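Quick one: structure below, then a few questions.
Yeah, one chain of the complex is gone here, protein chain that is, but the others are all in their spots.
Here the chain labels run A and B in written order, and each chain numbers its own residues starting at 1.
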Amino acid sequence: MDYSLSQDQLNSIEEVLQKGLMELGIHCVVLIDMAGNIVANLDNGNVEYDIYSLAALAAGNFGAVSAIAQMIGEEEFSLLFHKGEKESIHFSKVLADFLLITIFGHETSLGFLRLKVAESIEMIEKILES
Amino acid sequence: MNNDCIGRDFSMAFVNVKKKEVQVKIVYYGPGRGGKTTNLEYVYSKFGEQIKTDLIAIKTQGDRTLFFDFLPFDMGKILGYDIKVQLYTVPGQVKYNATRKLVLRGVDGVVFVADSLKERERKNLVSLKNLQENLASHKKNIFKIPLVLQYNKRDLAELGIPVLPLETLEKRLNSKLKVPSFEASALAGTNVVATLKKIMLLTMNSIEKQLK
Partner (left out) sequence: MDKKEDALAEEVQSRLKDLFGEKEEAPTSMEDERISVPMEEEETPASGENSVAPEDSPITGLKTAILSIDWEISDELLNVLIEEIDKLENRYKDDKDLLLFLQLLGSVGKYIKKRKVNAHPGAIKVLNSVYNSLEEVLVSESITEAEKREKLLVQVEEFKKLKEKIALKKTDTPKKKDAAVQAERRPTEETREESSEDMSSMTPQEALAYALSEIRQVIRDEFKALKGELKK
């Protein structure tokens, strides 16, 4: 899993995250690789998450859940989402090596977020592949 | 006991050119109950204030590592880059191999914590072989990755518990690898920091090319 991203690519990715997701009103978005490294992250200024630990756990979690999916004969799960009282978190794979994590409150509808995430991922994948 | 290693290929740590940040992943590997988590706990307990982050441990009810332990810290700026170090341990029990593989993903440096107890001799070998295989599955070579050996639980000898002599451990585990090694007692903290310093030095050396 070797890759390198240029400044331009990183800038473009941040733009996608800002316009497509942050402007929706979500609290925090993090793009990581499957080793748990942070590629890009944005938040609404009101949160103070330890995103480094979060990234490590998310990568581990996603990896574990993917392995489980395979075990039960699934290629992968289409929804990885944890609902909290105030904050919820959604994970979505980007290509084979990345993970998009969104953290949002109950003012955001999951259904709508998923549409936006799918759209953003399409754009990010183009940037990553360029 | 200290050997300088020669001729290691450079590692591919995660470099964020935009943020001028490097994330270095170091994994503590070894047989179950060998002292991997204890190493991290010691580092955290001693330097928690400087480190300023929490040690995250995902454990079973029996206090064995289930998923991984994780301790991130900032090393500050080196060569203009912010160096962020991430220490991980893996669960040592044989049944958690899938997890170990996961955690090894993207690793830049490894500390192999060997158990000096005589009865664990075989487990050390099995675990080392397992490390080699899991590294290979990520297209990494155990002979090339920054690696330090730690022979843990040396203090048990004083309590009359049979431990393997150093020469035996070196012969069994390090004759081909020829990497730096330390006698240690993670519980007491002996050489825990020295081990960590060494692996960080080796890892930083190996990623130097990327930073330039």
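Operating definition for what follows: contacts are C-beta pairs under 8 Å (C-beta built on N, C-alpha and C of every residue); 3 or more make two chains touch, one makes a residue touch a chain.
Please read these numbers as outputs of a predicted model, since none were measured by experiment.
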Touched by the hidden chain, restricted to displayed chains
A, B
Could you tell which one of B:Ile58, B:Leu125 or B:Leu166 touches the chain left off the display?
B:Ile58
Residues of subunit A in contact with the chain not shown:
24-25, 57, 79, 81-83, 107-112, 114-116, 118-119
Hidden partner interface residues of subunit B, rising order
41-42, 44-48, 50-51, 54-59, 66-67, 73, 75-76, 78-79, 83, 188-189, 193, 196-197, 200-201, 204-205, 208
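Note that only the chains that are shown with their structure count from here on.
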Quick one: subunit A and subunit B, Cα centre-to-centre, how many Å?
29
With touch defined as at the start, can you tell me which subunit A residues reach subunit B in the complex?
1-2, 4-7, 10-11, 33-39, 50, 52-53, 56-57, 59-60, 63-64, 67
For a test of understanding, state which residues of subunit B touch subunit A in their complex under the given definition.
12, 14-18, 23, 25, 53-54, 56, 67-68, 70, 72, 84, 86, 88, 98-99, 102-103, 105-107, 138
